[in-house]
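Just one protein chain is left out here, and the rest sit where they should.
Here is chain A:
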Amino acid sequence: MAKKWGGRIRNWMANKMDLPQDVMMDLPRITMIGQIHVYIENHRGLLAFTDKELRLLLKQGQLLIKGSSFVIKTILPEEILLEGKIDQVMYITDNPGGKK
């Protein structure tokens, strides 16, 4: 329960103090440049990588990116820059039907 309380406080603080959500809540920040680049900060590791699909672990759930001719331009412990033709960016949450 304590963790949940902490989460609530953080959420409240982010709301009230006008802080960026990704800093406060450990959410990924995704920057896309058209269809060709995706820059994801705050990921938790690589799960799967092929030239058509990239699956990243997040703090909560996973992020699935689909497209074609993928190349990881840079990968750092918490950041990743993906290049290629991006078709879809999908969040996969543990609870079913949690697509966003």
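Please note the rule applied: contacts are C-beta pairs under 8 Å (C-beta built on N, C-alpha and C of every residue); 3 or more make two chains touch, one makes a residue touch a chain; residues count from 1.
Here, contacts and distances are computed from a predicted model.
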UniProt protein name of the chain not shown, from "ABC transporter permease", "Sporulation protein", "Transketolase" or "histidine kinase": "Sporulation protein"
Selected from A:Ile9, A:Val23 or A:Ala48 as touching the chain missing from the view: A:Ala48
Sites on chain A contacted by the missing partner chain, in the whole complex: 45-51, 70-77, 81
